[in-house]
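Missing here is one protein chain; the remaining ones are kept as they sit in the complex.
And then subunit A:
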Amino acid sequence: MINARGLTKRYGSRTAVDGIDFTVEPGKVTGFLGPNGAGKSTTMRMIVGLDRPTSGAVTINGRPYREHSAPLREVGVLLDAKAVHTGRSAYKHLLAMGATHGIRKERVREVIGLTGLESVAGKRVGGFSLGMGQRLGIAAALLGDPATLILDEPVNGLDPEGVRWVRTLVRGLAAEGRTVLLSSHLMSEMAQTADQLIVIGRGRIIEDAPVEDIISRTNGTTVRVRTRDLDALTALIGGDGVTVSRQPAGAAQITGATPEQIGDAAAAAGLPLYELTALTGSLEDAYMTLTADAVEYRSTSPEEEPAR
């Protein structure tokens, strides 16, 4: 359980994290989303005491991280893959990390096996690919068999097999009752992995709700229908807040009415429907809508650039 209250971080006049409150509960995967520069990494760094909050506080299982007597058993953290000395082998890195808590080489070998690093464990980390560095970071996070995991972009640089493995691993850890906080920019991956989402933008929390709620609430319900007489159907269900956008071949997308309302209305009028489908938008759509005003570094599409 991670609990943040009024958590704030300012760098000079810039406010990176602006008085946020949130709770990350055990037994669930909580996704942490937000545009670049929104304050995700700063928040994660404050949770594990690397950055000191300007004001507010964050606790893990009721205590600030630095007050725990066995921090590695409390929290496993992957902040970035580049938190390893490049001149040291993966095995020695994990051995030294574990040694701080009296964790022995049997456990080090176990996490090396778990992350599939056996063949490169004796090699120096400087020669590792992004994906191997990521696996090593995950191995380090798992070292203390922690009750809470904080993973910043764990699938970054992993191959599809690795991405699926992280998903299974993370779901498994949450199913064991652990607390998992996960950030990623891959929306499809997040939609499959997370139960709960915290969306942050410009240092403030925009959304904190279950994934399905966020998707349906943000995107609204859209119903795709196809019928012989679209005008008749429009007349039947038309009203405040209902919009019908026509598509080819007698199809239309209707927002503002549920499939039940449309189906019942059509049946009552004896109007046959050839298709009636509820469309939920993707998490990506919902995310784009939510963070539209909070993007700090916006890229411009080529067509938006002025012609020379």
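Simple rule for what comes next: contacts are C-beta pairs under 8 Å (C-beta built on N, C-alpha and C of every residue); 3 or more make two chains touch, one makes a residue touch a chain; residues count from 1.
Basically, contacts and distances are computed from a predicted model.
Enquirer: Going by UniProt, what is the name of the one chain that was not included in the view, given "Ferredoxin", "Toluene tolerance protein", "ABC transporter permease" or "Tetrapyrrole (Corrin/porphyrin) methylase-like protein"?
Expert: Hidden chain identified via UniProt as "ABC transporter permease".
Enquirer: Of A:T86, A:S188, A:T258 or A:T277, which one is in contact with the hidden chain?
Expert: A:T86
Enquirer: For the chain that's not shown, point to the residue among A:D21, A:D145, A:D213 or A:E260 touching it.
Expert: A:D145
Enquirer: So which of A:P71, A:P154 or A:G201 would be touching the chain we can't see?
Expert: A:P71
Enquirer: Touching the absent chain: which residues on subunit A qualify?
Expert: Counting over the whole complex, subunit A touches the hidden chain at residues 45, 48-52, 65-66, 68-73, 75, 77, 79-80, 82-89, 92-93, 95-97, 99-104, 106-107, 110, 113-120, 132, 135, 140, 142-145, 161-162, 165, 168-169, 172-173, 176.
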